[in-house]
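A protein chain is absent from this complex, but the other protein chains hold their places.
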């Protein structure tokens, strides 16, 4: 039984093959054609922590494959309120379905779930630890918009300390060649040492002149132990049309969304602003992921 | 791209054609026959304000057309909790689906959504402003139960100040001939001047003798800035079997539901009480609406 727990479980070959499958899915989605791969199958969407966009993206992917969805959107309505453990909840609901996509605020929850579940587990985020499907869709976006996953200069901006999407992206790109990172953050939100891999530069200035990919992040209020710290840092970087003038003509700006104030709305119409397209690419990427773990033998 | 934002965007010809389509849908629903019009397609049901019956009616319509549904039932579980704007939420979720039905407490939200969405928007109510699909199903009910949309005496009862269903109904009937309105309300909840169109009479007495259609409304607690005002007015009108004796033999009583105390339960078995049938008619009406904006070329 295959699970998707951590981006580190995927080799370059695994990722390349997954993204090729996502590309096939994309062409079906664009044609408005439904696939039958998950017909008669059920996904459990277990969101022990609310995350509307991740949940709806997974549900959309399942429906586009002709599957059905059961689940919950937040913990309040679950048996957790009756003191049940996550392991028991997952083990029980795995009796009702064929694949589970789950999110939890607890690091390691997805791994634990995979040890008790009757069906494959897809990690939709476990606290500050992992969010592998976000990384896969980020890579798919770069592949589609830049045409390559090697030979890139990637600027990561904002909360590089708590931002798990940034961490997973750093790890995933270890598998690729000629990658340069620029880590742009205030020192309080600096990238942890374990992610400083390969060629990189650190700065607290929003210098984007030479970047092929600018990956913006939201300063996540909910990850801050100290709210005064959050207030001080929340507006530190902001991309405006002025900023965009300094960027390469063929650069792209990505963002896992939601944004708060990091990217001015006036940027949205610039073709280099691909963050909503990135959300769109999430569906075919997750279709490929669901097929990989639960799509049967073909 | 077509949207359904305001009843005022629809001419008589538009409405007549939509209701004819709803009538076809009704015959399929009655036969228990599923249509394939939305097969492989996904509706986003975005309820930024809870509204169980409107949401479930839309979802039922989508399923009866073989489509799937993703979404949320109330704002607590959305990214709004992370300070995202409605525009960004809609723009993002429109990447995951083929049509959006939305409700919001903010007047103008549906219009704004239609400006950023990748897919058609159907307004399921935006605050005190508009609720066009309710008006369409109200008209469909009148058409089915009275056999005509011209030459009618319509009594509107209760909260005519805040009741958006009443406002939209007044506007829609501007397109029809020989319509007479009787506006029955306490002066505190009188109909605003802009809706006093054509032939009308105002009174604070529950005089229903001459009406073809009696449209009851709930005094909506949540629209009152002042709760003592609400307490004073909430039970002002009440239809009982006694009241019904004064009504025409072929009149109908409608209500957008939920009711609180405006209509005594003992009236439910009277064939003139069509408010639950009205709920039933909502499904084929919304099937026709979904087909109109997102059903492809046929």
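Chains here go by letter, A and B, matching the order in which they are written, and residues are numbered from 1 within each.
The rule is short, and it goes like this: a residue touches a chain if its C-beta (ideal position, glycine included) is under 8 Å from a C-beta of that chain, and two chains touch if they have at least 3 such contacts.
What you see is a predicted model, and the numbers here were worked out from it, not measured in a lab.
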| item | value |
| --- | --- |
| Identified contact with the non-displayed chain, of A:93, A:109, A:156 or A:170 | A:93 |
| Hidden-chain contact residue, picked from the options A:7, A:22 or A:42 | A:42 |
| Contact footprint on subunit A, counting only the chain that is left out | 39-42, 44, 68, 70-72, 76-79, 81-84, 88-89, 91-93, 95-98, 118 |
| For subunit B, the residues touching the chain missing from this view | 32-34, 50, 52-53, 56-57, 59-60, 63-64, 66, 69, 73-74, 218, 221-222, 257-260, 276-277, 279-280, 282-283 |
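Going forward, only the chains that are shown with their structure count from here on.
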| item | value |
| --- | --- |
| Magnitude of the superposing rotation for subunit A and subunit B (Cα, nearest 5°) | 120 |
| Approximate Å spacing (C-alpha centroids) for the pair subunit A, subunit B | 39 |
